[in-house]
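In this view, the complex is presented without one of its protein chains, the others remaining in place.
To keep things simple, chains are lettered A, B and C as they appear, and every chain counts its residues starting from 1.
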Amino acid sequence: MELEDQEKIIETIQAKFEGEILRTEMLYDFLTITLKQEKIIEVITHLYHHPDTKFQYLTTLFAVHYPDQNQIGMVYQLHNLVTNLRIRLKIYLPIENPTVPTLTGLFAAANWMERETYDFFGVLFEGHPNLKRILNVEDMIIFPLRKEYPLEDQVREDKNDLMFGR
Amino acid sequence: MEVKQPATDQFYQPREKQYTYLNLGPTHPATHGIFQNVLKMDGEIIVEATPTIGYIHRAFEKLAERRPFYQITPITDRMNYCSAPINNFGWHMTVEKLLGVEIPKRVQYLRVIIMELARITDHLVCNAVIGVDTGALTGFVYMFQQRELVYEIYEEICGARLTSNIGRIGGFEREWSPKTWEKIHRFLKEFPLVLKEFEDLLNRNRIFMDRTIGCGGITAERALNYSFSGVNLRAAGVDYDVRVAKPYSSYEDFEFVIPVGKNGDVYDRFMVRQEEMWQSLSIIRQAIEKMPEGPFHAKVPDFYLPPKEEVYNNMEALIYHFKIVMGETDIPKGEVYHCVEGGNGELGFYLISDGGRTPFRLHMRRPCFIYYQAYPEMIKGSMLSDAILTMSSMNVIAGELDA
Amino acid sequence: MEEINPLNQYIPIGLMFIVAVGFVATTMLVTHLLGPKRNTQIKLQAFESGIPSIGNARIPFNIKYFLIAILFVLFDVEVIFMYPWAVNFEELGTTGFIEMVLFISTLLIGYFYIKKKGALTWED
Partner (left out) sequence: MEATTASGIKLGTKPEGVEGPGFFATSLEKVVGMARKNSIWPLPFATSCCGIEFMATMGAHYDLARFGSERLSFSPRQADLLMVMGTIAKKMGPVLRQVYEQMAEPRWVLSVGACASSGGIFDTYSVLQGIDRIIPVDVYVPGCPPRPEQIIDGVMKIQKLVETESLRRRDSDEYKALLNKYGIA
C-alpha cells in the first residue's frame, strides 16, 4: 500500500470531514484511521460512493473492550476489490452507553455482524432491523465478552481448588 | 339492472391466506449441521424463512483470550473442521506476521501442499453432499473413501485425523517421513480417477442439471453486499480469491486458474468446486516438483520445542523448553489482521496482543457466519427441496458459523 | 381317479394369506407384549426437529395436490384391468384386443379433458 494511496484516502476523508480524523497509522501493512465517534457512518458512506476510494466490500466489523480506559472500540474493515486496497476505521465508544448508528442501510452483511457485536459487548446499534442476541441464549443478561465476566461455566462445581490441589 | 348474487356467496367470505409453518430444525437430517429455519410456506413454496443459529456456540473468541498462543491452534481447527489445517496455518501465519518471523521457503511449500489437500477434502465433502441431496448417494460413499486417504496423510504428519493441530508457529514439528511422501503420491495417483468418475456421474446428468440450474441463485451485486467470499462469490461471477489478491505462503510461485461461475446458482457452485479440486491437484504437483531444500522450521526458539539432547546439556534450550511448556512466552504488543483462503472463503484472524502471554483480543472473520445471512433471500419463492439443496451447496459448517 | 374338488386349487392361496396375516399378527402381538411401554405426555406431542411446533397443520391446502392424487388412483385402476388382458393375450385374440382398445380410448378421452382443463399444471 504505497504512500500516495494512503494520502489519497486521507484527503478524501479530510475534504468532507474536517476534524474527524484523530490518528492515522500503518499497522503491519494495514492503514488504520481512528475517527471521532459521531460521523462514522457518514464517513463510510462517503468512502463507499466517492470515485477515488469506492470501498464497497465490508470485510468485517467487531468490537474490542478496553477495560482500563473503560471504552469499547469498534473496528470496521473495508476493502476495495477492484484496486485491492484495504483500510481499517476505528472509533471508541464510552462504556456507559455504547451506541452507534447501524450500517445495515449500506451493507446487508452488517446485519448479523452487528447482532453478534451486540450479543458479545452490548453495543446498541440505532436503526438495526432486529437487534437481538444471535449466538447466545435469548434470555442471557450479561454481555459475555466483556473483560469483567469469567470465561468458565459458573454452574460447574468440580473444577474448584480441591481438584487443582490448591 | 343489478345482478342478484347467488345465494351461496354469503358463505364464501374471502379468508386471508393461511400459511403452514415448517420447522427445518436443529436435528434435521437434511440440514447437515445445527441451524434452524422456521419456514413460512404456501403449499410447497417458501414464502419466508427466519433462521436461528448459535446451537453450538462455544465462545472461541473468549476462550482464545485465556490460552497462550500455540494453545489456540486446537481451537482454530475446530472452527471449520472439514478443512482444519487451513485454519491452523492461518492462525500460525497471523502470529508469525506479528512476530515478524521470516519463514523458510521449504516450510511455505510444505504448508501449500497441506492447505491444498485440505481444500480438496472440504470441496469433496460439499460436492458429495450436493450429490446426496439430489439423490445420487453412491457418489458420497466413493468420495468419502478418498477423504480417508487424506486423513492418513495428516496422521503421518501430525498424528490426528480430523482436528489436526498441524504444524507449529514457525514451521513443522518434525521433517516429513518418507511414508508421508509415499501416501501423497498414492493420493495424487488415485484421486483423479475417482474425481473423474464422480464428475462423469453428475456433471452432464440431465436430472442433476434440471435440479440445480437456477436454484438458490444470487446476483454478484447482492453477493458483494452480503460480503460473500470464496466459492459462493466466485460462483456469482466475482473472481476474488485471497491466494491471488493477497498472496501468502509463497502462493505467487504457482500458476493456477480461478474458476468463476456466471449466475451463482447451485450448479455453478458445484462446478467451481470441481474445477478448484483439479486446480488444487495441479498446485500440489507443482509444489512437489519445485520443493526447495532447507530447514523445516524457522529460527523461532521460543515457540519451537528444542530437540531433547540440546535441552539436557545447554541451559538456554532448557529455559526455552520450560517457558514453552509452562506457556510463559510473551508476545510483543501489536495489532495485526491476516486472512487466508479457507474452504468457504476469506478466513481472517484479527489479533490484538498487549504484550502478555495470551492475546488481548482475537476476532475471527468467519466466512460461513457472514454469507449465511443471505440464505432467506436465496430461498424465497423456491420449493422446500431446493432450499435444502441451496443450504448444502453453500457448505455452511456449523462449527465456523457459531464460533 | 376320484373327483378333484375344484375348490382345492384355492388352498395354496389360502395358506399364503394365513401366513401373511399370521406374520403381521404375531409381530404386533409379540412386540406389544415384550416391549416396555412408557406413554408420557411429551412422547405424544408432534416431533418437529426438537423445537415445539409452531402453527397448526390443519389448514386448507392447494387443490392441485388432491387432484393429482385422485387422477393417479383413477389411471392406476385402469392399469389393473390391463393385467389379466395382457397375461392371456393370444387366447383373447382380436376381439379382446378391440375391446381393450375401446376401453383405453374412453379413458384417453378423459385424459385429454383433464389436460385441457389444466388440472395437471403444477407451477401456477
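As a working rule, a residue touches a chain if its C-beta (ideal position, glycine included) is under 8 Å from a C-beta of that chain, and two chains touch if they have at least 3 such contacts.
Note that this is a predicted model, so its numbers are computed, not measured.
Though it is not drawn, the left-out chain touches A, B, C in the full complex. Checked against the full complex, the one of C:Ile42, C:Ile63, C:Ile80 or C:Leu102 touching the unshown chain is C:Ile42. Although one chain is not displayed, chain C still touches it through residues 34-38, 40-43, 45, 47, 49-51. Looking at chain B, the residues touching the absent chain are 25-29, 34, 54-59, 62-63, 74-75, 78, 81-82, 125, 141, 144-145, 147-148, 151, 161-163, 398-399, 402. By the touch definition given at the top, chain A reaches the unshown chain through residues 135-137, 144, 149-156, 159.
Here is the rule we go by: only the chains that are shown with their structure count from here on.
Taken pairwise by the contact criterion, the protein chains link up end to end in a single open path, with no chain closing the loop. Chain centres here are Cα means. That of chain B falls 47 Å from that of chain C. Averaged C-alpha coordinates give centres for chain A and chain C that are 62 Å from one another.
Put simply, the C-alpha centre of chain A and that of chain B have 24 angstrom between them. Multi-chain contact residues of chain B, defined as those touching 2 or more other chains: none present.
Chain C makes touch with chain B in their complex at residues 48-51, 53-55, 57, 59-62, 65. Of all residues in chain A, those touching chain B in their complex are 27-28, 30, 32, 56-60, 62, 64-65, 75, 77, 81, 84, 88, 107-109, 111-113, 116, 120, 133-137, 144-145, 151. Per the touch definition, chain B reaches chain A in the complex via residues 53-54, 57, 59, 61-63, 65-66, 97-98, 222, 224-227, 238, 240, 245-246, 334-337, 339, 346, 348, 350, 352, 360-361, 363, 365, 369-370, 372-374, 402.
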